[in-house]
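A short write-up of the structure that comes next.
As you look at this complex, bear in mind that one protein chain is not there, while each of the others sits in place.
Labels for the chains are A and B, by order of writing; each one numbers its residues from 1.
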Amino acid sequence: MAITNDVNELDKVPLLRLKSIGKKYGEFSALDDVELDIFSGRIHCMLGENGAGKSTLCKIIYGEEVASSGSMLYAGNDYEPLAPADALANGIAMVHQHFSLIHNMSVYENLMLGYVSGVLDVAEFVSYLINLSKRYGLDIDPYSRVSELSVGQQQRVEILKCLMREPRLLILDEPTAVLLPDEIDALLTTCKQIVAEGRSIVLVTHKLAEISRVADEVTVLRGGKQVMQCEFSEEQVDAMISAMIGSEIAISDLRLAGLSLAENIDVIATTNNDEKSADRKASQCMIIDDLSFVDERGNQCLSNITLEIKAGEIHGLAGVEGNGQTELGDILAGLSMPTSGRLYMPDFELTHATPSQITAAGVGIVPENRHRVGCIEELDLTENLLLSSIKNYSRFGLLNRKAMRDAAKILIDRFDVRAPSADVGFNNLSGGNQQKAVLAREISIESLRFLLAAHPTRGLDIGAVFAVYEHIRNSAKAGVGVLLISSELDELIAVCEKISVIYRGQIVGTLPADPQYRDQIGALMSGSGIQQRHSA
Amino acid sequence: MEEQIALFIASMIRLAMPLMLASTGELVSERAGVLNLSLEGMMLLGAFFASYGTYVTGSPVMGILIGVLLVLPVALLQAFLSVTLRANQLVVGIGFNLIALGVTTLSYREIFGPLSRVSLPGFDPVHVPWLSDIPFIGTALFSQNILMYVGLVIIVAIWFTLTRTSIGLAIRAMGENPRSADQAGLSVFKYRYGAVLFTGAMAGLAGGFLSVGDIHTFTENMTNGAGYLALAAVIFGNWSVWKTVGACLLFGAATSLQFQLPGWGIDVPTAWLLMLPYILALVAVAGLVGRVEQPVALSIPYRRN
Partner (left out) sequence: MMKNYFNEHAQVLLTTFGAVFLALMIGLLLVYLTADDFSDALVAFFDGMFGSTYAVGASLNRAVTLALVGMGFVFASRANLVNVGGEGQIAMGGIFAAAMALYGGVSDLPLGLAWILPLIIGTLAGSFWCGIAGVLKVQRGTNEVISTLLLIFIGLLVVYWSVQSDSLLRKPRTNSSTLPESAEIPESTMLPYLMDDSSLTLHVGLLFAVIFAVIIWILLNKGELGFRLRAIGLNDIASRRAGISAKRDMMLAMFVSGGFSGLAGAIMILGEQWYVTAGFSSGYGFDGLVAGLLARGSVPGVLMAALFFGFLRSGGLTMEMMSGVPSAVVYIIQGLVVVFIAGASRFADKRD
């Protein structure tokens, strides 16, 4: 049922107007004087790098957070939501970056929650769901358990959850981060359909590529401030990039670093191009041979993975999240055992090795989720830096805190971890510094020979991203073999020499990390097969 | 022999009844994510208040109602501590059990004197017409006292609500992923408070059944671990209503056998029979009899941040 409204009339009065919105967490200012107008029937894209305040702004609109200052007007009336229920009552719905589905329940149960009351009529609701999903092209099986769905499918459920309430405004927070390229297409098409009915969409993203396809209006946030708002046009793209990043760093440097901003960035030769020669006779560093892994639920997460990383080589593993990278990372870290196949270095058999044996063999792991695998936030910085080498500081069972502090200081200096002191609680550090600390620990492993870096720059600000790339490159120069797992194609092309693509647990191809292969690699990531011709 | 089996079934149901009431009540809380270790204490308080109420009013029905009503404030306090203050639910439970034991013992001694055993008016058995004439099990099943039937009706209502209504869906969501429920616009606090209050009422009813409904008197610490047994039944019943009821019947059977077996000439140490429910629950919670369907958010306080 489309909202029948006079579109011209609506164009003049914004559906949602934000006036001088500010948000402070103690001393820290997450948002400062943000003004925003959102109109009906339009897609408004919110652009900004990680930490710019986009999610905070969405939470305020959706009632999950309350603004410290400023006001909002919705359909001309004062709008001060104190809880999501208020937002929902006003016809505002949100699909979060991290889904809030109940894994042990079925799709229809998840969707009925808070929507129907009284005795449940499952059959009727299911048929309603099926109709709804057809209308928007969001194909889903209502009876399936959420835990069995893929990430893309789960997102469809989340979107349906919102659409059921016939929202006038739909907020999508980084929806494409977890999708395959063709799923992204489908989503953007769905967005256009939703908006055609007279609804509005706020699309939060840091990917310029998507914006170019659907945006009507664009707002750029940086450091909590709104630095640009305009109607979208191609000519404005460069201005948007610089607004997003700020003028301290020249655009050309950005393109060199290969940040994933635009699809058509020309990656000019990096300073390391000379060393990217494919003929280097380097020795083998890490061999993954025919590795397979079946998890406890019986899912075949990895099938016959074969990879060879040479010393001093930065080898990329491209793939959208959820295609087996996590499981591979866990196996390399020694946290789980492969079901079949081998994992070894020239003089170390690592297939069934424990984490400490793996570390002793000179393997460093920068995990994709440092909070789960890489660090213990409640401990302090020193303890985290020395977590894997704690035995070296223990005499007769007692810890030598002074020696620990000294060793930690050395690492802190060398890796430029910004912290008030070595004893500060780890969770008091910013994300970027936490990641630097984890990197510091892993790179400083005695006789490091292999480094796994999984999504190492995710969620980091520009400065930290550069630092990470620099450390990785330095390690490679020193002869360490690096496996860089990432879903950001531009990052991989800029940093790596070779890129293998993982799709549904299998290696579907290996190509040189050169911009000319970009489309092919992308196609492999989406599972479209090895032989693919794209028009430029 | 027939008679003995009928007796056995009757006593099994009788012993299982307070467990069934308490455990299905606790089930609701646990599905909503709250663990009430204080079940034992609430049952004991219910037993005491019900006996006191019956003693004062002379009517067992009023007594039971008073028992249930007076446990509710306790349950409210428990909910306040566990849900609003987000206190450690373990600690709260143990504390409440201690207080309940102390208060009931103290009050009983003060009110009824340290040695006398008060005998209270009880319930007459209610014979379900025609059904109770079925030979063999008729008397056992259909000539129990009225609380039993009331209890059964409540349990069926619990099952229906939990599985077939939106309230039940909401309760289950609270126990699996309260954040989702919150984002869907449901109030986690309201549902969890409601669940704990309901558990308190059921625990009070169960306690009343023990004192007024069954042995027609109150003795110090008369629950004697029944509350923990009810918790074990929920675990063994894998958090599903009918399996929990089954577990309670099983536990009731084990307890009943303690008295019946010697009469049948079988000599098993009483201790083993008494241990059986706990061993079964342990085996169940170790996942040795199938996948454990524990509500994911059980005993984890919710905080919207």
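Basically, a contact is a pair of C-beta atoms (placed from the backbone, for glycine too) under 8 Å apart; a residue touches a chain by one contact, two chains touch by 3 or more.
All figures in this text were calculated on a predicted structure; none of them were measured in a lab.
The residue from A:Ile60, A:Val373, A:Leu448 or A:Val468 that touches the chain not shown here is A:Val373.
Of the options A:Ile365, A:Leu381 or A:Leu511, the residue whose C-beta touches the omitted chain is A:Ile365. Only one of B:Leu7, B:Ile94, B:Ile167 or B:Ile215 touches the chain withheld from this view, namely B:Ile94.
One of A:Leu188, A:Leu335 or A:Ala403 touches the chain omitted from the figure, and that residue is A:Leu335. Interface with the hidden chain, as seen from chain B, comprises residues 81, 85-88, 90-92, 94-103, 105-106, 109-110, 114, 225, 228, 231-232, 235, 269-272, 274-275, 278-279, 281-282, 285-288, 294, 301, 303. On the side of chain A, touch with the chain left out of the figure occurs at residues 333-335, 354-356, 359, 365, 367, 372-379, 383, 387-388, 390-391, 394, 397-399.
In this section, only the chains that are shown with their structure count from here on.
The centroid of the Cα atoms in chain A and the matching centroid in chain B are 48 Å apart. Only residues 64, 83-85, 88, 96, 100-105, 109-110, 112-120, 161 of chain A touch chain B when the two sit together in their complex. Only residues 164-166, 169-170, 172-173, 176-177, 179-186, 293, 296, 304 of chain B touch chain A when the two sit together in their complex.
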